[in-house]
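What follows is an incomplete set of chains from the complex, kept in their original frame.
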Amino acid sequence: MADQSFEEFHADRAALQARLQQTKHLGIKRVLTLDTAAYRDGALPGRTKEMLGLTASMVLRCDDCINYHLEQAVRAEWKQDEIEEAMNVALIVGGSIVIPHLRRAVRMLDELLALKKAGKLGVAVL
Amino acid sequence: MADQSFEEFHADRAALQARLQQTKHLGIKRVLTLDTAAYRDGALPGRTKEMLGLTASMVLRCDDCINYHLEQAVRAEWKQDEIEEAMNVALIVGGSIVIPHLRRAVRMLDELLALKKAGKLGVAVL
């Protein structure tokens, strides 16, 4: 898969997420709600749970999920070397099959950190 | 991954499938035959087995497989709310890592149902 810019990823995801949230299926709606709730502050801070979500997404090799948690991690003020630590745990646990996702994630993180620095990260879309 | 229209998916898949079916490897040919046979009417109707295939494809997170079984499910007259029930089982079993695939599947299903209604679904390619 050719890699996407953050802007492209964000726009695609927002459009599809808006459609999904219109579903009439109550079970699906409730999973979406529980998913959002899982990353709110609780016994662990939300920002720590974003790192758990990032690591889980990397070992399960889901680019969209990785991009989403990278965005949230950057918004939550995690630094590059800290995020790379989480990526390294995912790489060790998940093996070299994770590398193509890691390659795209490292590039996306560069872009997210640059947008953050320039104050252009915009508003999150859940 | 940016999402594809049904037409694009269908054309790409047909071209690659035609090439695959020309393989000289007897083992590969036989798996393709067994795969097709698994969804024919038997002790369970073929249309029920399409829903089993859809659910399996969602928990294993294979967009091409999801698209294929969605197409077959629409051809077999399953309704939107019934297909969403199968998707919900896949979402519950497979977790939020399934959501990016669910987002694309919900959009693809909209398109397939519109094509079906307009009588433009065309002929299936196995």
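When the chains are written out, they are named A and B in that same order, and each has its own residue count from 1.
One rule holds for everything that comes next: contacts are C-beta pairs under 8 Å (C-beta built on N, C-alpha and C of every residue); 3 or more make two chains touch, one makes a residue touch a chain.
Bear in mind the structure is a predicted one, so any value in this text is a computation, not a measurement.
**Student:** What is the total copy count for the complex if 2 chains are drawn?
**Tutor:** If we count every copy in the full complex rather than just the 2 shown, we get 6.
Just so it is clear, only the chains that are shown with their structure count from here on.
**Student:** From the C-alpha centre of chain A to that of chain B, how far is it in Å?
**Tutor:** Centre separation, chain A to chain B: 27 Å.
**Student:** Considering only the defined contacts, which chain A positions touch chain B in the complex?
**Tutor:** Of all residues in chain A, those touching chain B are 1, 4, 8, 12-13, 16-17, 19-20, 23-25, 27-28, 31-32, 35, 56-57, 60, 62-65.
**Student:** Write out the stretch or stretches of chain B touching chain A in their complex.
**Tutor:** It is residues 1-3, 61, 81, 84-85, 87-88, 91-92, 96-97, 99-100, 102-104, 106-107, 110 of chain B that touch chain A.
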